[in-house]
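Every protein chain except one is present and positioned as in the full complex.
== chain A ==
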Amino acid sequence: MATAVPIEVRNLTMAYGEYVVQHDISFTVNRGEIFIIMGGNGCGKSTLMRSLIGLQRPAKGTVLYDGQDFWHVEAAEHERLKRRLGVMFQGGAMWSSLTLAENVALPLGEYTNLSPHLINEIVSFKLALVGLAGFEDFYPAELSGGMRKRAGLARAMALDPEILIIDEPSSGLDPLTARHLDHLILELRQNFGTTIIIITHELASILGIGDNSIFLDVQTRTMIATGNPKQALRSGDPRVRHFLTRGEA
């Protein structure tokens, strides 16, 4: 029953009231692909993510997961589709009244039948993967911004989701940690076949791990390019090349 295209976005228009952030966005993401969403600050990347994960109803158009219309299926099915997603918010969005371990353990406790010991071990393992081993009992407020972000990634990965959607994983991270996360993302794809959508400005990540991408333009308020980022750098739209070379081309 699984079709080849796990995620298809059709003519999506997103708006806050009358204010159209982006219009007529269409793209597909294939299984096991690392898909990059790029564009200048405030072009609507995070807003696009909110439509993908069910937090903000698009003004027009829709999102399909395995051919199922995410925004028009009945509530129970909508919830079931959401369960397949792991989401990391731009600011980490860690629950401030819970420790890091409790944050990561919460989805595991809600949706699995594993023993508490094994859950604790999974939590520690996920925190170790993002380089936060030993921070289990810290509250989010006691962490730096970059650490909070990595903790957010650990929580997004908690249930080994089929689709991982990450809003700016590497902004605010030091270069070594950013590289570590790129490796981690590649490992996840390799081992679990995870489909990964990354919103990022980090040129090294875009060119290093991206299989496919879209570029959202601030001026025209729509997407101006799709395709492999390396190709875009070589032969794509001049505006995209301009972006990818930090304005030098």
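The rule we apply is simple: a residue touches a chain if its C-beta (ideal position, glycine included) is under 8 Å from a C-beta of that chain, and two chains touch if they have at least 3 such contacts; residues count from 1.
In this section, contacts and distances are computed from a predicted model.
Not shown: a single chain whose UniProt protein name, out of "Carbon monoxide dehydrogenase large chain", "Tryptophan synthase alpha chain", "Phospholipid/cholesterol/gamma-HCH transport system permease protein" or "FeS assembly protein SufD", is "Phospholipid/cholesterol/gamma-HCH transport system permease protein".
The residue touching the chain not shown here, chosen from A:180, A:201 or A:239, is A:180.
Shown as candidates are A:32, A:54 or A:146; the residue that touches the absent chain is A:54. The chain not shown here touches chain A at positions 15, 17-20, 42, 53-55, 79, 82-83, 85, 87, 89, 91, 93-96, 106-108, 110-115, 117-118, 121-122, 124-126, 128-129, 131, 133, 157, 159-160, 176, 180, 183-184, 187, 190-192, 218-219.
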